[in-house]
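One protein chain is absent from this view; the other protein chains keep their places.
Read from first to last, the chains carry the letters A, B and C; within each, the first residue is number 1.
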Amino acid sequence: MTRLQGIFPPIPTPFERDDTIDLRALADNLRWWNRFSFSGIVALGSNGEAVHLTPQERLQFVEAVRKRIPERRTLIAGASGFSTSATIALIRGMHRAGADLALVLPPFYYKPQMTTACLDRHFRAVAEASPIPIVLYNMPANSGIALESDLVIRLATHENIVGIKDSSGDMVRMAEVRRGTPEDFSVLAGSAGFLLPALSLGADGGVAALANITPAACLALYDSAIRGDSDRARALQLRLVEPNSAVTRRWGVPGLKAALDLLGHHGGPVRAPLQSLGAPDRRALRDILERAGILPGEGTVESPER
Amino acid sequence: MTRLQGIFPPIPTPFERDDTIDLRALADNLRWWNRFSFSGIVALGSNGEAVHLTPQERLQFVEAVRKRIPERRTLIAGASGFSTSATIALIRGMHRAGADLALVLPPFYYKPQMTTACLDRHFRAVAEASPIPIVLYNMPANSGIALESDLVIRLATHENIVGIKDSSGDMVRMAEVRRGTPEDFSVLAGSAGFLLPALSLGADGGVAALANITPAACLALYDSAIRGDSDRARALQLRLVEPNSAVTRRWGVPGLKAALDLLGHHGGPVRAPLQSLGAPDRRALRDILERAGILPGEGTVESPER
Amino acid sequence: MTRLQGIFPPIPTPFERDDTIDLRALADNLRWWNRFSFSGIVALGSNGEAVHLTPQERLQFVEAVRKRIPERRTLIAGASGFSTSATIALIRGMHRAGADLALVLPPFYYKPQMTTACLDRHFRAVAEASPIPIVLYNMPANSGIALESDLVIRLATHENIVGIKDSSGDMVRMAEVRRGTPEDFSVLAGSAGFLLPALSLGADGGVAALANITPAACLALYDSAIRGDSDRARALQLRLVEPNSAVTRRWGVPGLKAALDLLGHHGGPVRAPLQSLGAPDRRALRDILERAGILPGEGTVESPER
Partner (left out) sequence: MTRLQGIFPPIPTPFERDDTIDLRALADNLRWWNRFSFSGIVALGSNGEAVHLTPQERLQFVEAVRKRIPERRTLIAGASGFSTSATIALIRGMHRAGADLALVLPPFYYKPQMTTACLDRHFRAVAEASPIPIVLYNMPANSGIALESDLVIRLATHENIVGIKDSSGDMVRMAEVRRGTPEDFSVLAGSAGFLLPALSLGADGGVAALANITPAACLALYDSAIRGDSDRARALQLRLVEPNSAVTRRWGVPGLKAALDLLGHHGGPVRAPLQSLGAPDRRALRDILERAGILPGEGTVESPER
């Protein structure tokens, strides 16, 4: 198993006006993203509106992605159910559809009962049964549950649990996990908002919504940090923090899709209850993208397409 | 449409040892519950492990309940999806399976985007499309989202939104909702832990996990409060607060099922990641139930079976 | 020691334009409040801006109150320090100034260290050293610390800890405390927002900011509940919930003082960093007070002055 390293965009799922998945738009987007040196793709994450897709749509989407990205690029698919058995079934489907790894949230409905012991048992049962390796998904803002460092460190000893995508932004936890896990356990920042701080601690890369709209800048940030060019890395990180918040905390998936539209790619509608950005928010987003040099015409960010 | 009044147990879903739904156990439990003057049944709520059931199992379960309870008893079925369209599809299924009303959580994955405007649009779209009336389900402990009073009051003007089950225990919100909604909008306490306080404010009844294991006491509490026998109501409420916490906050569904087992009814296993109570917790639960006069032999709570 | 029962207004501290304490305004206000059948007065609570007063001002204020209220009315004074020794010193001062009881918050700066064991030791040390009885003050919205039921029940066994003012609104905790403490341990609702629910559980009364501005209605609510006139109690509670939120959650002490001004009594300025209500908020407050029949001219609330 190769260690996960580098930048992975968690791609959004494009929809037609009639709410069905728009595979042509997906193909167009992927053609663009394939021009950048991403290490792989995350499908069906939070940005992929996985919770809004039927089981059939999920399979269809992952199959479509697999066909349209290079063989050597890792395909990580979200596969989180509320029960242990549903999670395993989802992962098996993702495996058949071509996913290389499964990204798994803790079950988050019965929060008070999700003790460390309970989560330990869940993730082990899932890892045992899974035909593909598991990446833990720590996303307390959406799930309401934070995975404690001790739990992650214990789970990292399982040979089929190979990494964590940590979207919490808690650097103390990230340092604890990095220190407590072997080198081949992959620690990925879950957002470009704290990518450089995470890399400073030895994280292996990031799964960053922002990479969907400004691939070159996110890759340049990663490369600068790895090369030890800390001035350039810092300048990029500071420039990216505002557009990153725009397409995550502030406007979420609707913001990310609106940004893709503004860039001439395929964002398109979100599924209800999410609502597309209205005109004033869209204008505010445009301003932010222009200030950060992401919208064409500014040209301040080079394009290291490879 | 009849107004919802009185006590509704949110029944658990019994499983066989092989994890399939145990319809015989369900029938036995319902035979017992049918002997009490409940106003109806809530199926597929949080206590029903709805999130652990497949779509097919949910239909099967609601059909089975419908066949085994008297015609005049209201059957409320949980039907909460993450997308608006999935929620509507679930409700239609519940309608076909025999549910009288649908109990609907706010979609709770994209929490920061679930503004009041967004939730308003979601619930209206659901209510428009639903063939049966909707009961709002406020359950911030599990969902991480609290429905604001103003939103509930606005939604109450929709003719197909007929009530709220409020499990938050926030009495100020309950008073605001009671004051701002018409009399025929039903306000139900979501737990026996604050049933009497809610009734004091004009709530119409309660959906109480505790009613599954001590139907007579919960009904007696409701009846005393309605009759104005405040001393008896208070004594019952104070007696029930400890066992109520045991089968809700403290041990959740595993506690509720263990209590049913201890009472000689059918609790049985929970689905993973939930874990059945271990022996020490089971003993502690037994002590609590004995102290509260719920376990047979104590005989302190009369049995107003009707 | 008499048990605390009935309604206690937590009075605000009036200031001159030059920010000194306005003792004439205090005297005027007390002359009005003395016409109502309050059981006592709370001075230097959250509504009294205790944290904004110097030690000398606190003594001066409590002495002034003591002189201006009837002997038989209980004077409870806030006396909360961050250290155990400072708390004891404050209480001794309050005793000398004429307070009958001290209202004591948990020390809330080192929140993670304030374990149950630590709080237990603090309150016992305070109670041992205090020349007057202690009332526990549970106010998580301001302090960030909630007193657990088990702790309160244990502390209630100390002969110098005679009650709790619970502003949390958590009815399950209130029921647990009421059930676990002797009858002569006084349980007081910390707000008129949930006074009736608290009384339904056996609370002994309330410390209600709202009682400062509508004494008659708060007393009538208490009396109706005690007499068992649940319809009238409920009608009053529902009517009072909006003005109560206005002078607590929404606008806080500035709202309370603005309401006193609107009523022709002495609210006056708050101390910075609190800011007096601006004109638009003042108009919104006036509307709320008129809708609730609190502002003169509406006359819907009788005045049972005694």
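One rule holds for everything that comes next: contacts are C-beta pairs under 8 Å (C-beta built on N, C-alpha and C of every residue); 3 or more make two chains touch, one makes a residue touch a chain.
Values in this document were obtained by computation on a predicted structure and should not be read as measured data.
Put simply, the missing chain touches A, C once the whole complex is considered.
Checked against the hidden chain, the listed residues A:Met171, A:Leu263 or A:Ala284 yield one contact partner: A:Met171.
Between the chain not shown and the residues C:Gln5, C:Gln60, C:Thr84 or C:Ser168, the one that touches is C:Thr84. In the complete complex, the residue from A:Pro55, A:Pro112 or A:Gly202 that touches the missing chain is A:Gly202. Touch with the hidden chain on the side of chain A covers residues 169-172, 175-176, 178-179, 193-194, 196-202, 225, 228, 230, 233-234, 237-239, 241-242, 244-245, 249. Residue positions on chain C in contact with the hidden chain: 19, 46, 51-52, 54, 82-86, 107, 109-114, 117-119, 121-122, 125, 141-142, 144, 249, 251-254, 271-275, in rising order.
The rule we apply is simple: only the chains that are shown with their structure count from here on.
Each step here moves to a touching chain, and the least such steps from chain A to chain C number 2.
Per-chain Cα centroids separate chain A from chain C by 50 Å.
Shown for chain C are the residues that touch two or more other chains, of which there are none.
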